[in-house]
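Left out: one protein chain. Kept in place: all the others.
Entry: chain A
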Amino acid sequence: MSTDAAGLGTRRAVGFVVPAVVLVGVFLVFPALWTIYLGVTDFALTGLSAADPRTVGVDNYAEALGDERFHASLWLTAQYVAGSAVIGQAGLGFAVAWVLRDRPGPVRRVVEGLILLAWILPSSVVAFLWIALLDRDAGTLNALLHTPGAAWLLDHPMASIIMFNVWRGTAFSMMLYGAALENVPPSHLETARLAGASAFQQIRDVVLPRIRGHVLTNLLLISLWTFNDFTSFQITAGGPEGRSEIVPVYIYDVALRGGRLGFGAAVSFLVLLVNLVAALLYLRAARSRGGVAA
């Protein structure tokens, strides 16, 4: 029996690729296609539409696009991403990493450890801590500020969940920027400092050009995570009266609590498109400016 080396090579290659293709197909492509299909039906959790869903065409999409509640949730999500991810986690994470970059080891380790604590705690535990902190009757914050009865979660629901997400997620940005700053030669910073550059100028002219790939990668990741974040549900449940109802909470409410799975699938697909557009914009920006950090 003769062996065809080229054929064997091809078969080996196929053998290596097939499992990956099957996994991607089963866990990514098929569910995505199934979601698209559900989105054009009136499939429900219970009732007649659970047993025998009807095809409703683009009705779900039309309803979602015309739904003021969906519009409001998109706007709130934009605030959530901008406030807690872009400004909060990325900005604060960089600031902490910058301040800590040449601090003595023990100081740095203690501060990093404290910030990392929020990252490693289970999100439901973190949510519980924030409720305990902000509660109007028994909240720690009111005790510290001597503001009995101040209803933070009711009067400032978005600010509350933005603060919560900043506190919880800053560690990731801090670690990433900390590693990135290691790549900035101290001599360059020293030169800039001797030339009279302020800290702001050093960051803008020396640091950012060298770590832009890290910055964009970080912004992409934390923006998408925050866009899809559901943990805030445990703090405000989207309330009061929808004032912190970000998109994932909206989808959860209409699709699972309301039982309209078809409608929820349609909205999820719209959200997927938004995420894709955001990812493409980031990638494009990264390519045009020198690539995403590996």
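Basically, a contact is a pair of C-beta atoms (placed from the backbone, for glycine too) under 8 Å apart; a residue touches a chain by one contact, two chains touch by 3 or more; residues count from 1.
Note that contacts and distances are computed from a predicted model.
Entry comment: the absent subunit's protein name, as recorded by UniProt, is "Multiple sugar transport system substrate-binding protein", drawn from "Aminomethyltransferase", "Bifunctional protein PyrR", "histidine kinase" or "Multiple sugar transport system substrate-binding protein". Among A:82, A:141, A:154 or A:278, only A:154 touches the chain that is left out of the view. The residue touching the chain not shown here, chosen from A:109, A:204 or A:257, is A:257.
Residue positions on chain A in contact with the hidden chain: 27-28, 30-32, 34-35, 38, 44-51, 122-124, 137, 151, 153-154, 225, 228-231, 236-237, 239-242, 247-248, 251-252, 255-259, 261, 264-265, 267-269, 271-272, 275, in rising order.
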